[in-house]
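Let me begin by handing over the structure; questions about it come next.
Excluded from the complex is one protein chain; the other protein chains are retained at their positions.
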Amino acid sequence: MDRRHFLTLTTALAATGVIGQPLTARAAQPYAGQRVSVLLEGHPTSDAIQKLLPEFKELTGIDVELEIIPEQDITAKMLLEFSSKSGRYDIVQNNIIYIKGFADAGYIVPLDDLLKANPDHYDKADFVPGYIDTAMSDGKLYGLPVYGESTFLMYRKDLFEQHGIAVPKSFDDIEAAAKTISEKTNKEIAGITMRGQQGIQGVYVWAAYLWGMGGSFLDEAGKSALGTPEAAKALEAFARVLRDYGPVGVANFGWEENRLLFQQGKAAMTLDATVNGAYNEDPAASTIVGKVGYVPVPMQADKPKGGSSSLAVHCMFVSADSQVKDAAAVFASWATAKAQQIKSVKSDPNSGVTSLGAMADEEFVKRYGAFKDAMLQAIGQGNPQYLPTVPQANEIINNTGIAVSKALAGTATAAEALKEADAANQAALSK
Amino acid sequence: MNQDATRYFYQPVLIFLGAVSLVLTAYVTWLTLNDLSLMKPQAQKFVGLDNYWRLLTDARGLGALWRTALFTIAVTTIEILLGLAIVLYLDREFKGRRLVRALLLVPIIMTPVVVGLTWRFMFDPSTGMVNYVLSLLGQDRPMDWLGNPAIALFAVMIADIWQWTPFVALLTLAALEALPTDPLDAARVDGAKEWQVTFYVLLPMLKRALLIVALIRAIDSVKAFDLFYIMTRGGPALSTETLNLYGYIAAFTNFDVSYAMTIALVLTVVTNIALLAVYGVMFPARNEARA
Partner (left out) sequence: MKRALFWIGLLALLVLVLFPIYWVVATSLKTVKDAFAQPPVFLFEPTFANYAKVLQNSVFLRGFFNSLLVSITASVIAVAVGALAAYGLVQQNAGKRRAHEKFILGLRIAPALIFVVPTYYLAVRVGMLNSHALLIAVYAFVNIPFAISMMITFFEDIPHELRDAARVDGAKEFRIFWSVILPLARGGLVATLILCVLFTWNEFFIALVLSGRDTQTLPVTITSFLTFQGIEWGPLTAAATLIMLPMVVLGLLVQGNVVRGMTLGSVKG
């Protein structure tokens, strides 16, 4: 039944008094009464979506059952559901790095046809191109971007001025600046702070060094490439600058610890996610509002294999075992549409919007104007392969995280630690 | 007739428990002989003993095994020695004895996750109390307790020792009070000094109780998970990754179900061997006596 016929039908029904509700509401409710089960990550956008659910119910008549769990646990949870074909969730959220694995395993379905059939909320042109383009596999669209972020270098403009340091343009510059600050302040202020925690945390930030200094996780043939001199050099530089000029306890720093330390003005630089800008510029939580400069992550290689800015895009996917794929697609496109994203900026600390319209919105500019341009620049340079996107990505990140942690702790040299990780990654890849 | 009726009180329960564990064990064993990854459940294939060979040659797995052993032996030994010292110290009449016992109980019944958080808080390098106390004692450079791979395992040990030494003490104290006092008095009458009474009479009498509590602590330490998960998650540089934690990571980070189950099965076998030893020590006399 196409839309026009549907309208005629509902008009007729309304006329006969079968349907008591207003025509407009009813017309857009082809899936009224269906129930969509959604699994989302613990993130400001999820909180915002949760607050907006009553509006969705009113608009479409679709019931939404929303479950929010920590990002670190979400992949295991959905894999167990997928692999047992439970159909427990109609929509799941995850990083784009899983798209290929999930699509190949037949866990998630392409959205092109579903969105063609349900076009009300979907506007491809409104998504940041760098985001929506990465949500594809084999030319088909699999995910709708919920939030996205990249990475950039944040530095304290006031401290840099005070000590006469120029804005860092290379990793060597970063180290020199960190040294100056650390020495001039007698270690009162750490030269730089970054996440050093074993696992995804450390790897996420170190990957900036890896790509920026000409390395990569995988080579063109899809084999592990961590055994290269470039990778070793990148890990050495990362570990050295943190060991010599980093804060105490950096080996256990995750995103929060790192963000808090910088927000409290106890470090002169940090290289981290663009979303941190929102926290730096929040007067309620930060002592450094207006004092922070934002610049792209350096590139310091003759023949780089890819960009050194991350591109972490988290999308909603529709499960292959879903019995209500159309309703699910309607929800996903509604939740990621411009109107909802604008509301989310107002209700939650969400600087990761994926809608160009929301980014241009006054509220967004007011809150995040201080780093908006740098963020867009970073996204523009964002490397979709920043973290591996193969099915074994999780294991590769885990292995690499051990190497980063070992080098940082000094229990192994960078080259040794990476050699181990390289072998473990290769074993995982050839499974 | 009636004697037989008592069978029906326990047999259904035991048969049910037995059946469930049998099915589970069989299923887990089957999994360990296969290669099943959650990323590719269709690609499950039979691989025989490969997973066991893999564990034997897996440097990370062996490292985890070694740390598990180190952790178990160290905390058990220290807890026994400290607990015994406390018992000997408290073994006298004083006002508030009951209160002291009640207070010693508190760490034992605290939620382990909360214990982990507490010590993570205490060990915080910049704002934690441990470093503050050390700075009062003249240690200027703050220690990075959980961030330095050379000491992180010891930091977790301290938390474990803090929680479980009182358990050793209370259990030993209970055993001590159940002992007949005659041999002690006899030794004293014979002119033995107090330390001689302690070493030559009291300790041998406490041997069985100490052995039991040591084995209980050892079994629990092998399986320790909560403190590690909360305090370090195995880091930094793998310095606190135990076998149980590695199994968890294999299952829920690498989605390598078969390998995770292999680790779990090996761990189970090890703990069961220890258990049989406990049982042998714990119940021999009593049962024979009733036979």
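When the chains are written out, they are named A and B in that same order, and each has its own residue count from 1.
Assume a contact is a pair of C-beta atoms (placed from the backbone, for glycine too) under 8 Å apart; a residue touches a chain by one contact, two chains touch by 3 or more.
As the structure is a computational prediction, the values presented were derived from the model and not from experiment.
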| item | value |
| --- | --- |
| Hidden partner chain, touching residue among B:Leu49, B:Leu62, B:Leu81 or B:Met129 | B:Met129 |
| Contact with the hidden chain (one of A:Leu53, A:Ile69, A:Ala117 or A:Ala412) | A:Ile69 |
| Touch criterion as defined above, residue of B:Leu117, B:Leu134, B:Leu179 or B:Ala192 at the omitted chain | B:Leu117 |
| Of B:Val28, B:Val47, B:Ile151 or B:Ala192, the residue in touch with the unshown chain | B:Val28 |
| Touch list for subunit A against the chain that is not drawn | 42, 67-70, 72, 80-81, 84, 86, 88, 256-257, 259-260 |
| Where the unshown chain meets subunit B, residue by residue | 2-3, 5-11, 13-14, 17-18, 20-21, 24, 27-28, 31, 86, 89-90, 92, 94, 100-114, 117-119, 121-122, 127, 129, 132, 162, 166-167, 170-171, 174, 212-213, 216, 219-220, 222-223, 225-226, 229-230, 244, 247-248, 251-252, 257, 260-261, 263-265, 267-268, 271-272, 274-276, 278-279, 283, 287-288, 290-291 |
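By definition in this document, only the chains that are shown with their structure count from here on.
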| item | value |
| --- | --- |
| Complex interface listing, subunit B residues touching subunit A | 35, 37-42, 59-60, 124-126, 142, 144, 146-149, 232-239, 249, 251-256 |
| Parts of subunit A lying in touch with subunit B, wherever the complex brings them together | 73, 76, 79-80, 83, 101, 105, 196-199, 247-252, 391-392, 394-395, 398, 402, 405-406, 408-409, 411-412, 420, 424, 428, 431 |
